[in-house]
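Only one protein chain is missing; all other protein chains are in place.
So, chain A:
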Amino acid sequence: RYVRQLQRLQLLFSPTGADARGARQFVEEVAQDFARQHPDVVLYVSPHSGPGPAPVLRAEYLNGTVREELIASKTSEEILQLATKLANQSGLDIIRIRKPFHTDNPSVQGQWHPLTNKPSILTVQGPRLQPQ
């Protein structure tokens, strides 16, 4: 069955900073709908007062990876898009995938090895089969 890999989203923003305007709009309007649509993600909203670090959206996944995305000077819709993108990701590292295919059963009839199509020593050929 499908298990969503996002465990929790922490929204850290300041209630007075100018670049956190999108984050504040997000919290006022859209955050409740988002939390209702994704009941398996815990959403924490923590405003830290005063001019502090930049507003950030921190996502924690089931395999322990923590991913932070800056949301300074982003509109509310962009933050919603970011949040859904993080919710649909898994916690694997974002690195270049070497090949886009993978299979657990590389061969169905048996892998070829140098002896596959050679006849076995035991098969006897020729007129020797007829009784003398």
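A few notes on this one:
Assume a residue touches a chain if its C-beta (ideal position, glycine included) is under 8 Å from a C-beta of that chain, and two chains touch if they have at least 3 such contacts; residues count from 1.
Note that in this section contacts and distances are computed from a predicted model.
Name of the non-displayed chain as stated in its UniProt record, restricted to "Metaxin-2", "ATP synthase subunit b", "Large ribosomal subunit protein mL44" or "Ragulator complex protein LAMTOR1": "Large ribosomal subunit protein mL44". Within the whole complex, the absent chain has one touching residue among A:16, A:32, A:63 or A:88, and that is A:63.
Although one chain is not drawn, its touching partners on chain A can still be listed: residues 1-4, 7-8, 10, 39-42, 44, 46, 62-63, 104-105, 108-109, 114-115, 118, 120-122.
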